[in-house]
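Removed from the display is one protein chain of the complex; every other protein chain stays in position.
What follows is chain A.
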Amino acid sequence: MTPYFYKAPVLTLDNVSMQFAGETILRDISAQVLDVCRPGMSQGQVVGFYGRSGMGKSVLCRIMAGLMAPSSGTVLVGQEQHEVAPGAVGFVQQQYPLFNHRTLHDNLLVAAARNYPDVAEARRQAAFYLERFQLTAHRQKYPAHLSGGQRQRAAIAQQLLCSDHLILLDEPFSGLDVAMIDEVKQIILEVTTMDELNTVVIVSHDIQTTTALADRLWLLGHERDASGQLLPGATISPQHQYNLAEMGLAWHENVEAEPEFNRFVEHLKDEIRQSA
């Protein structure tokens, strides 16, 4: 097993609940992402939140990104564990929005201006990410001229330029073909090896791909009371929190081909079916 140890938390969800018009969407969600260290390498974190469609994943994303205050509970981010505010967490939404009135290069410059007030440095950083994500040839294009994959890479680069290590991806594999999924996986791995503190939070209903990338996984589901009745609001039960590093399933290059991984995915699917 790869040696590793944990340091300080980088993201904490503490009893987060959300209600809309009296209806409970999320209930008492607690999870903590710790800075994982692997001696001799720069290893960031990839964690996954799995939830079925309509489970409140997008609401959870908006709460974690500081775009929406939870009805109760708190979200703490960074090494200082301060309360989340808009802009503290990079958030790549499902449709990979960019500013349609700006070229790709200008889109990155707007984002870079936050962390790099010096214009020359902002340009240098934007150029670095364009190169890193193979977008240099498209720098003068408007978003409408970019393909889905290019838009996604651009949206991730934009968030990386202005966020403080934490980046949240809402359904990053939704509607992508196999080759595109491989490309996104590669980007996520690149992001997490760029900086020790870089943390990618994947919120998805693609259990196989999310599990293959993550070192921690939480399943969102509905609990039942003693009489078997479904409790309102999705939550994370204690038995639905998985440390994949501990299980020896994290950071493997071709983990999806391993029988143990597939057995674990099957187990997860059974759990999901039972909580439906």
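Going forward, contacts are C-beta pairs under 8 Å (C-beta built on N, C-alpha and C of every residue); 3 or more make two chains touch, one makes a residue touch a chain; residues count from 1.
What we mean here is this: contacts and distances are computed from a predicted model.
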item	value
Per UniProt record, name of the chain withheld from view ["ABC-type dipeptide transporter", "Succinate dehydrogenase, cytochrome b556 subunit", "NitT/TauT family transport system permease protein" or "Putative DNA modification/repair radical SAM protein"]	"NitT/TauT family transport system permease protein"
Sole contact to the chain not displayed, among A:95, A:147 or A:174	A:95
Identified contact with the non-displayed chain, of A:62, A:165 or A:240	A:62
Where the missing chain touches chain A, by residue	62, 65, 67, 86-91, 93, 95, 97-101, 110-111, 114, 142-145, 158-159, 162-163
